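What you see is the complex with one protein chain gone and the rest in place.
And then subunit A:
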Amino acid sequence: GPLAERPLMEVRLGELHTWISTCSFSAQGLLGAVQRAWGSYCAKYIHVKQGGPAGISMLLAGYCLLSYGWNYQHFSKASCFRNS
């Protein structure tokens, strides 16, 4: 289909910047994108007949990474004080 309406996974690397220029960065557009992403993740890993640990474990791993990233300053400061 046309470039503007393809989901992210079907866009090639070369067309990436054109694709980004076509998507809307308004509040509604971003909210719609977040909703669609969450919906596709749920449909793929959670709303299945025989799901495994993969569904939540990926969410937990993402949460761990995010919280590490937010608290990076604190970690680096603590280790600096301890190592020296």
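The rule is short, and it goes like this: a contact is a pair of C-beta atoms (placed from the backbone, for glycine too) under 8 Å apart; a residue touches a chain by one contact, two chains touch by 3 or more; residues count from 1.
Here is the rule we go by: contacts and distances are computed from a predicted model.
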For the chain that is missing from this picture, which UniProt protein name fits: "Eukaryotic translation initiation factor 3 subunit H", "Protein SHORT-ROOT-like", "ATP synthase subunit b" or "N-acetyltransferase domain-containing protein"?
-> "ATP synthase subunit b"
Residues of subunit A (touch criterion as defined above) contacting the omitted chain = 9, 44-55, 57-58, 61, 68, 75-76, 78-79, 82
